[in-house]
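Missing here: one protein chain of the complex. Every other protein chain is in place.
A and B label the chains in the order they appear, each numbered from 1.
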Amino acid sequence: MALQIIEKSDLAFFVQNLMDHFQLEGVQSKGQSVYGQAFFYGTIRSPAELCLDFDCTVMPPKKYFLPPQEALFRFQTGPSPACFECRPNKPLVIFGIHPYDLKAISQMDRVFAAGTPDPHYLARREATILIGIDPTHVAPRSFWASMEAAVVSSGFDLMMTDLGANYIVETGSEKGKALLGDYAKVRPATSDEVRQRVSQRSHIADMGQKRGLTFPKREIPILLQHSLTSPLWEENATKCLSCGTCNLVCPTCYCFDVWDDMELNLTQGQRLRRWDGCLLSDFARVATGENFRGTRTSRYRHRFYRKGQYLFFGILDDVACVGCGRCAAFCLPDIADPVEVFNRLKEKLN
Amino acid sequence: MKYQPLADISPYLPQWAEISRIQKLTESERLFEMHLADGEPLGHKPGQFIELSLLGIGEAPISISSPPGVENSFELAVRKVGNLTSAMHRLKVGDRVGIRGPFGTHFPVDETQGKDILFVAGGIGLVPLRSFIKFVLEHRRDYGEVTILFGARNPSEQLFLDELEDWRRRDDLRYLESVDRPDPNWTGHVGVITTLFPYIHVDPSKTYCVVVGPPVMYRFVIVEAKAKGIPDTHIFLSLERRMKCGLGKCGHCQINHLYVCQDGPVFRYSDIFDLEEAL
Partner (left out) sequence: MEKAKVAFFDFASCEGDQLQVINLEEDLLKVVEAVEIVSFREAMKGHSDDYDIAFVEGSVTRRSDEARLKEIRKNAKVLVALGACATLGGVNLLKNFQEAENVRKFVYGDKAFQYETYPARPLKAVVPVDIDIHGCPINRHEFVMVFKSLLLGKKPEIPNYPVCVECKMAESICVFEMGMTCLGPVTRAGCGACCVTEGSYCWGCRGLVDNPNADSQREVLAKYGLGLRDILNKFRLYSGFSEVAQ
């Protein structure tokens, strides 16, 4: 389908329509921090709540596919024990996802589909429609351009770019096409508008270059290959609070813990999973007391290898960091920034 | 969210198994013989593990201690260390438990055919290794010389006493045992397991060494095995890690780029010797 135009004055109509027919999730401003507004994904209850010119949300949209906590199944104990699967299938539209977060979702799709597919993640993903938006602002710690995530050509149902006077919309799937057809007022874009989109996108990519790697991204796995014994790991890790923030805010972190919760009647309950993080001290501890990553240094280093090398060679064929900069922004001792770490490793190696 | 009864199979859902026999092995270890409630065989290979679950308590990875047999039953030996394992010890014959799996890689049952095998078990490491040892003894003619080294901290921690007794008597295998701390009745060898190595002779050109034990044991045993001339490609070991899914998803069992639940627990030493976090 050719690129379409939604006039700014028609946006509210589109949003209202989506609200009426789906659960609509989108970016909201949740208050002012000393650095500016803090943006979060939440349920949109009026078109005015939806914010499309955010720089970066505090938490990524991964909660829609991998909630902080979810039931894997419910069960009943006693003489006739039984399990009942929890099948998430609530249709959702998420309005306003930046390309780097779309890229992260595509990576997570591959992770959860690999090997034994994860039905919970995939069911949620299947039931969700993604509307992307090209960024208008860059968060201070973002470096998505050098992670090749300034623009994406797939991984969305609709992709919008703000052209000032209107939004130009690319269709990425049948679902997206239907969404536009059923709920939006659109007209085909003129060739001028199509050209404007190209220049707007290269402008975005330039904006995103303000911070970045000093070397090509594809060299990261090799760089790490040579950096296992770098003193940098320990130097930084001595400051690590083992707070897991860098894991929890990351759109490509998906580790989880599993545990059982019983109701007070002690016969019914559910098996749940919740977010976990490899930076937390007990992540690799077993019942006998052995901790296979017992030092801050080993845990701190693991994350960079996991992002930069293990998943690259394992499932993704790509670095599992999209450059959103959230980990950098929220790590209190400020040691979690991948761009800083990779650049320093590179420096030390040269 | 709506809860729907199971239609197609989620890999997180356990199936039921019924306990048919319980045997006390030591003060802290018990053997459970069980079979799947639907009567199907478990379909495992020696060295694989299952996720054992008790609803409301949790789940834990447990090795399958028996070889695949003609009967559809299988055995688990559980050491009481925490919530799930303690709850297991409270169960009775006829009780049902949840099973997922089998998961993971298995011991090289085919590759070692016609070859000599040196089994080295430390403590509870005998539990997974037993599935391979019993398999080999059941197919004794398919394999060359068999040597078993078993080390326990003290005599009361020796497992599977009748089987050990059988091994001591058999003349188609060589069985050597040791304890770190003897009690007054112990008349056998005293010392860590590596002190048994001077007593064995292996032909390095056709010997495979299969080691299972606590993490600290591996480094020392591997040194001894290499000193006997056994190549890294012929050394196998089974590693333990924290596990939460068994599916290569939850991230807990990761060693560098490997997932122990999928790429292990049984590894060929030459595949992991240079991994920073493996041993």
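In this text, a contact is a pair of C-beta atoms (placed from the backbone, for glycine too) under 8 Å apart; a residue touches a chain by one contact, two chains touch by 3 or more.
Note that the structure is predicted; figures quoted are calculated from it, not measured.
Here the missing chain is touched by one residue of A:91, A:188 or A:333, and it is A:333.
Only one residue in the set A:12, A:241 or A:349 touches the chain that does not appear here, and it is A:241.
Taking the complete complex into account, residues 30-31, 33-35, 38, 40, 58-59, 63, 68-69, 238-245, 248-249, 259, 261-266, 274-275, 277, 280-282, 296, 330, 332-333 of chain A touch the chain not shown.
Within chain B, the residues in touch with the undisplayed chain are 56-57, 82-83, 86-87, 90.
Rule of thumb we're sticking to: only the chains that are shown with their structure count from here on.
Contacts from chain B toward chain A in the complex involve residues 1-7, 10-14, 16, 53, 55-60, 81-82, 85, 96, 98, 215, 240-242, 244-245, 247-252, 254-257, 262, 276-277. Residues 71-77, 81, 83-90, 111-112, 114-120, 228, 254-260, 262, 266, 269, 271, 273, 276, 278, 283-288, 290, 292-293, 298, 302, 305-306, 309-310, 313-314 of chain A touch chain B in their complex.
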